[in-house]
Structure formats: C-alpha cells, structure tokens
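Now for subunit A:
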Amino acid sequence: GGQQPQQKNESEDSQEREVLKIGMVTDVGGVYDKAFNQSAWEGLQRARDELGIEIGYQESKQEADYEDNLERLVEQENDLVWGVGYIMGKQVKEAALNYPDIKFGIIDNTYDEIPKNLQPVIFKDQESSFLVGYIAGKMTKTNKVGFIGGVKGDVIDRFEYGYMTGVKYANSDCELLSQYAGAFDKPAIGRSIAESMYGKGADIIFHASGDTGNGMIAVAQEKNKYAIGVDRDQSKEAPDHVITSAIKKVDNAMFNVAKDLKEGKWNGGETIVYGLSEGGVDIAPTSDKHVPKEILDEVEKLKKKIIDGEIKIPQNEAEYKAMK
Partner candidate 1 sequence: MDYLKSHIDLNELVIDMRKITKKFGDFVANDCIDLKVYKGEVHALLGENGAGKSTLMNILYGLYTPTNGEIYIKGKKVDIKNPNVAIHHGIGMVHQHFMLIKPFTVAENIILGIEPITSFYQLNMKKAIEDVEEISKKYGLYVDPRAKIEDISVSMQQRVEILKALYRGAEILILDEPTAVLTPQEIKELIQIMRNLTKQGKSILLITHKLKEIKEAADFCTIIRRGKKIDMVEVSKIDENQLAAMMVGREVNFKVHKEEKRPGKVILQIKELTVEDNRGISTVKDLNLTVQAGEVLGIAGVDGNGQTELIEAITGLRKAKSGQILIKDYDITNKTPREVFESGISNIPEDRQKHGLVLDFTVYENMILENFRKKPFSKKFKLQKENIINFSKKLIEEFDIRPKDENNLARSLSGGNQQKVIIAREVTNDPELLIAVQPTRGLDVGAIEFVHKSLVDQRNKNKAVLLVSFELDEIMSVSDRIAVIYEGKIVGIVDAKKTTENELGLMMAGGGYK
Partner candidate 2 sequence: MKQKIINETFLFTILAIVMGLLVGAVVIFISGYNPIEAYGLMIKGIFSKPKYIARTIIRATPLILTGLSVAFAFRTGLFNIGAEGQFIIGALTAALLGYFIQLPMILHVPIVFLGSVFIASLWGAMAGYMKAKFGVHEVIATIMLNWIALYTSNYIISLEKVKMPGSESSYDIQETARMSIDWFKGIVGASTKVNFGMVIAVLASILIYYILFKTTLGYELRAVGYNKDAAEYGGIHIKRNIIVSMSIAGALAGAAGAVHVMGVSYRASTLAAMEGYGFNGIAVSLIGNNSPFGVVLSSFLFGGITYGGANMQLLGIPTEVINIVIGSIVFFVAAYRIFQWITIFFNHEKPQKEDR
C-alpha cells in the first residue's frame, strides 16, 4: 500500500499547514503497473524523501473512477493533484475549472486552453523512440526490424513515427514491420505478432503496447532475438534480450514540479514539454550492456542534434509524410 499513510485532516487548518501535500490518481493500471503510473509514484516518493512533502494516491478501476478519485484527493486537501495518463485529460481539466484554488497536473496530455491552476506535462516520446529506432537500425543484422503498437492513437503514433524515423535515419534500406495488437492487455496477441515478425526475419522489435508487449519479450527470449522496451527500463524482464528501452521519466517531471512548488514556483497554464533536453525522455541506462559503444556514442551525438533542433522528429503520419 501507500508507503506513508496520509493523515486525516478534517480538523487540520489548511491555512496554517506548513507541509505541502500532493496526491495522484492512477489510471486503470494501478500504482505498481511497472509502467508510468509506478514511475510517477516513484517521483512523488522521491519528493517525499527529499523535500518532505506529504503524498498519497488513488487507484482507478474503471473510467468512472477518475473523476471520483480526483475529487477525493481534493477533499483530502491536497495542494496539488495529479492525473497520470492522457486518458483522464478531460476529467482533470474539469476538476481544475471547478476548483480554481487547488493546483492540478496532468501527465501526457495538453489542451488548447489551459487554466492557470493546471499544469500539463507532455513527453516527446518520439525523441526516445527515434533513438531506439536508430539503435535498432544500426544493430539489425537481417535488415528488418519490427514495431508493435497497442491501440492506434495519438500517443502511440508518436512512438511509431519516431521509431520509424530513427530506423530509417540509421539505415535507409532497413525494412520495418509494424503491427497493432488492438489492445494493451493481450500478451498472447503480442506474442504471436512477435513470433510472426521474428519468423519473417526481423531481429529487433520495439513495442509501445503495455502488457501486450510482455508477450513480445517472452518470444525474444525463446528465439534469442532482441527486443526494445518502453516507458521504463524493461531490461529486468529479460536482461539478455531487452537491449534498450525508450524511457519516459515521469518521475523526474513529478519531482521537478513538486520541487518548484515547494520553492514557490508554479508554471501552470502552460504545457511543460519534457524532451531530451529537459531530461524527460531517454534511452535506458542499461543500454550499454548490449549496444556497442560506437553506436551509443553516435546516439549521444544525435541527442545533441535533437536538442539543438537540427533533427526534427515527426509525431504522426502527417508530419512523417511532410518530412519526406
């Protein structure tokens, strides 16, 4: 459960309270999903340990929970309430409008009009995907790599097109097999897609498909092929086969916003974009185990170019086509 039980504070006077209080609502994955909900929670835990902030979470089981959980955190007199995941974008904005005195944050989502008390944070997933794509393009021996998506949509598009661009950038003849599973929770389907891709000669596959990707990692192990993880460093799942992961440092974002708040800074009303330059996305630190040093060195150079704006990475099909 939550490491530090939250105080009930019916009696406490919020005006005089010194301690800053931050809560987060998870999506249906729950707080220990080994993906970005967990990452977000780790960020808050760091904030608790380093900044002495009081933290708490509410897990959601279905769509209807998002709103109730946001509300619950408001009731618990949090100073800042996070919604983790684009899926609750709408509910978070509504809550922000309803409670102008309380601060809100949302991960992975942004809006055209942003209330002052709302802090959207989005990640340039396309940048990390580009990097792992580059690695894949360089490391493939068969000149064929794969991509498995969960459900097609704006977020997964960023992964797919970033990855594609990276692969082609590294190796323009490299063939890319891309397929969607239609679900984030069907490892058996992820497994068959991976089997078919490896069977067709792909030797590295990247996934952006949640639990579905677990099936892919299992096949990579069995067939002794390479896989690329997503969101967090997934090398633990198969240390010899997951060569790198496109990671998203939700923890950093959560921690930074908390730190700012503690120091009296608040940037609500505008979207914070966490890309390479902000340390928001990256490749996994364990990449050096399998990826040759030369390639990693090149990756470092590429990072610079991206940060400097020399390389533009598309986020969707339209941008990808426009680039060509």
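Methods note: a residue touches a chain if its C-beta (ideal position, glycine included) is under 8 Å from a C-beta of that chain, and two chains touch if they have at least 3 such contacts; residues count from 1.
Inclusion criterion for the candidates: all candidates are chains of the complex that A comes from, given by their letters.
Not measured: the values here are computed from a predicted model.
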Touching partner of subunit A in this complex, picked from 1 or 2: 2
Residue ranges of subunit A touching candidate 2 (in the complex, touch as defined): 1-3, 5-6, 8, 28, 30, 56-59, 61-65, 67-69, 71-72, 76, 86-87, 89-90, 94-95, 98-99, 109-111, 151-154, 182-185
